[in-house]
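The complex appears here without one of its protein chains, the remainder shown in place.
The block that comes next holds chain A.
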Amino acid sequence: MSSTGTESTTATAAVLALGDDALILSHRLGEWAGHAPVLEEEVALANIALDLLGQARILLSMAGDEDELAFLREERSFRNLQLVEQPNGDFAHTIARQLYFSLYQHELYTELAAGNGPFAPLAAKAVKETAYHRDHAEQWTLRLGDGTEESRSRMRAALDALWRFTGEMFQPVDGLDVDPAALETRWLAALGAVLDRAGLALPEGPRTGAWAAGAGRQGLHTEPFGRLLAEMQHLHRSHPGASW
């Protein structure tokens, strides 16, 4: 059995960062099953969650046993962004989280796919899926931003609320061969273009800093993450070694 934590190599740090982002966001999106506002949206969010789960399985398998890594690690061993662990909130919060993350993931995977590092095969595959995730988030941002006064104010509130979690995406990760500053420039440009079309302004305020959240990559997580893990890991931990 491979060790699942403390002695992370640099490659493992990058694998866990990308794998945990996909796993945790997949779990959050899965929480919409049975609760989405319309059937088509329920199916869409579940489909996106499934894509992310597939990516997570491949990534975590690069670092060890996927089940052990997903279900038996403690909170402090997870390396996902704090953004993806944030609760679903109202539908606008979910869409704002999707917009911030899918723009980031799509830009990141586009760059990784073009290289020849260990993530290139997965990124080349996944970037075609993230293009649909990004498109989904953009379409909804346009509809909510350019919809009613209610939808517009909710979308604005959601964008503002999650803004402080976005700086973390552009902190360097050991073993991830990308230029964070260039990635951030492209992300801001893409985000600005969508928000502009939606009639929404780019949120103001810091996206990182001493006061701000932003340490998920170091294993520091926000309060809602513990409850997410409890639900996600409960079954596996209650029945160790169980199989179908």
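Heads up, the rule we're going with is that a residue touches a chain if its C-beta (ideal position, glycine included) is under 8 Å from a C-beta of that chain, and two chains touch if they have at least 3 such contacts; residues count from 1.
By definition in this document, contacts and distances are computed from a predicted model.
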item: Protein name (UniProt record) of the chain left out of view, among "ABC transporter permease", "NADH-quinone oxidoreductase subunit NuoE", "1,2-phenylacetyl-CoA epoxidase, subunit D" or "Family 2 glycosyl transferase"; value: "1,2-phenylacetyl-CoA epoxidase, subunit D"
item: Chain not shown: contacting residue from A:Leu25, A:Ile58, A:Leu144 or A:Leu195; value: A:Ile58
item: Contact partner of the left-out chain, one of A:Leu122, A:Leu144 or A:Leu176; value: A:Leu122
item: Sites on chain A contacted by the missing partner chain, in the whole complex; value: 40-41, 43-44, 46-48, 50-55, 57-58, 120-122, 124-129, 131-132, 135-136
